[in-house]
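One chain of protein is taken out of this complex; the other chains stay put.
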Amino acid sequence: MYTERVMDHFKNPRNVGEIEDASGVGTVGNAKCGDIMQIFLDIDENEIIRDVKFKTFGCGAAVATSSMATEMIKGKSVEDALKITNAAVVEALEGLPPAKIHCSVLAEEAVKAAIEDYMKKRDEAK
Amino acid sequence: MYTERVMDHFKNPRNVGEIEDASGVGTVGNAKCGDIMQIFLDIDENEIIRDVKFKTFGCGAAVATSSMATEMIKGKSVEDALKITNAAVVEALEGLPPAKIHCSVLAEEAVKAAIEDYMKKRDEAK
Amino acid sequence: MKVYLDNAATTMVRKEVVDAMIPAFTTYYGNPSSLHEFAREAEQLLDSARKDVANVIGAKPDEIVFTGGGSESDNMALRGAVAANKKKGKHVITSAVEHHAVLYTLQAMEREGLIDLTILPVDEYAIVSAESVTSALRDDTVLVSIMFANNEVGTINPIAEIGKVCRDKGVLFHTDAVQATGHVPIDVVKMNIDLMAISAHKFHGPKGVGVLYIRKGVRIPSLIIGGGQEKKRRAGTENVPGIVGLATALKLTNEHMAENAVKVGALRDKLLKGIADRIPDVKLNGHPINRLPNNVNYSIRYIEGESILLMLDINGIAASSGSACTSGSLDPSHVLLAMGLPHEIAHGSLRLTLSEFTTEEEINYVLDLLPQIIQRLRDMSPLYPKQHNA
Partner (left out) sequence: MKVYLDNAATTMVRKEVVDAMIPAFTTYYGNPSSLHEFAREAEQLLDSARKDVANVIGAKPDEIVFTGGGSESDNMALRGAVAANKKKGKHVITSAVEHHAVLYTLQAMEREGLIDLTILPVDEYAIVSAESVTSALRDDTVLVSIMFANNEVGTINPIAEIGKVCRDKGVLFHTDAVQATGHVPIDVVKMNIDLMAISAHKFHGPKGVGVLYIRKGVRIPSLIIGGGQEKKRRAGTENVPGIVGLATALKLTNEHMAENAVKVGALRDKLLKGIADRIPDVKLNGHPINRLPNNVNYSIRYIEGESILLMLDINGIAASSGSACTSGSLDPSHVLLAMGLPHEIAHGSLRLTLSEFTTEEEINYVLDLLPQIIQRLRDMSPLYPKQHNA
């Protein structure tokens, strides 16, 4: 049911882990629904995402979309990262089963939540 | 579905045919229902059934019950022949499928109709 | 000699079909709904079977629902279409010569108060005309169910015309194509068919597996509820080997349809003509031309069907009289009666149905034997006129 791309990201997820003292952390989903995604960002002074890590509780698609999303934003500017869409994640994975599209939405939301967290911290620090 | 006995009487029916100037003829059933039995009796002056023949339009059980019924009454007195029951015919055939019991009833009725015909003629002749 | 001429009742499963099924029993045995390699293998078998079936009838794979046989497909189509259209009305049109899977189901639904039923008469050949459907249509008609080809007399209905009449009126059209599939060309799109029943064992596939074609956009509730199989249209673990067998058999039958129609048709015609030539007082039942290529059905006067079957059986020949499901019952065929045959003639029908495995030798054997058998039974019959008897 999953594409090879999805299985590759599930088997060898990129950027698993946490970042201590992250510039921004986003957590979306809840255990009741069976998916929780957490994204950690390390953002430099030029607003470039220097590093990104994730942790995910969820199905194969949840892991793969998290992994793919982190790859897509690593090295990007915050501005560009904000433009990430769930459709782009699905496309990069060469498709997802219909019942699993919500995972890609979650990945998009996790990225945005982490960036928002970063912005909030940044603005508070000002 | 039929016993060997039934199949034997179907394959080699005893007493098929007609008797010209029969002492009594009985016809029962109708084509609409799919069975017609005709029994011809040759009865001597001592009221013994000297010969009996039958013709049947119908299923395997109809043929077999007619054949068996003629065998059972051949050589018997009219009085004894009147005692024939459908159950006795079924027993002699070692059983019939439930849906075919009505054929044995028809055979009993055909014998009785032929004997009645004989009696009527006999009484008229008196 | 053993001669099997009861192919309208059921067929031998062909070797290629058995060979195709065995791996699904013993190797690719996973439950397609599970999540592992065994399941994926089974799912791939399902997917490819679905495509094959869709191809043969001009449908899309999504429109194919696998079921437990022709009767289930008919029941599901009828109950489903009526339930789905409750708001629109409850008038249903069918014909007097349908298989009992359609006729008895609709009559039961009528008794349950679910529908108003119009049963169309047929002509002397068992044909249901598009005109008779048109004139029976009402504003509250929700479903028309007319069989593609008749199982007893082999008559083929003008399905494309009936389909058009229904589509124009916006009424769902179901056709029981159990006897037609694999034997005559079917295109569900061109013929405007909404629902169609298929059964594998009528074309050298396995028993107990069928198809309900459901046109995209037509939504009907399930007959069997439970797991989400068949896109929630038919619950129950998919009969993967059976489905593989169905698809394999249908593909093979379809590939050779034209050549078989010629080959089987020629033998059938030999049998048709041979009987007419050799046996007096017989009457061909069903349409002489619009007829399944493998069907022979004669009424043989003065004698009764079961006796003929028994005599044939004693000589190794398997045949039918009326439909298989009602043999053992005392009623003469409802199909022959609807065609206007008197009861006593309807009682004496003989159906011989060929397959691509039937040989000329077999037909010759039947043509040699049948006249003697008929004569023997006629000599025993009180209905047989004396002048013949002499």
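Letters are used for the chains, namely A, B and C, taken in the order the chains are written, and counting of residues starts over at 1 for each.
Criterion: a contact is a pair of C-beta atoms (placed from the backbone, for glycine too) under 8 Å apart; a residue touches a chain by one contact, two chains touch by 3 or more.
Because the structure is predicted, anything quoted here is derived from the model rather than measured.
Which of C:V240, C:L272, C:I303 or C:L354 touches the hidden chain is settled by the complete complex: it is C:V240. Within the complete assembly, residues 1-2, 7, 10-11, 13, 16, 27, 31-38, 55-60, 62-63, 97, 99, 102 of chain A touch the chain that is not shown. Although one chain is not displayed, chain C still touches it through residues 2, 4, 6, 9-13, 15, 17-18, 22, 25-26, 29-31, 33-39, 67-72, 74-75, 99-102, 104-105, 108, 199, 201, 206-209, 221, 223-229, 235-242, 306, 309-310, 312-313, 316-321, 323-329.
The rule we apply is simple: only the chains that are shown with their structure count from here on.
Separating the centre of chain A from that of chain B, both taken as means of CA atoms, is a distance of 93 Å. With each centre defined as the average position of its C-alpha atoms, the distance from chain B to chain C rounds to 41 Å.
Averaging C-alpha coordinates per chain places the centre of chain A 57 Å away from that of chain C. Residue positions of chain B touching 2 or more other chains: there are none.
Counting partner chains per residue, chain C has no residue touching two or more of them.
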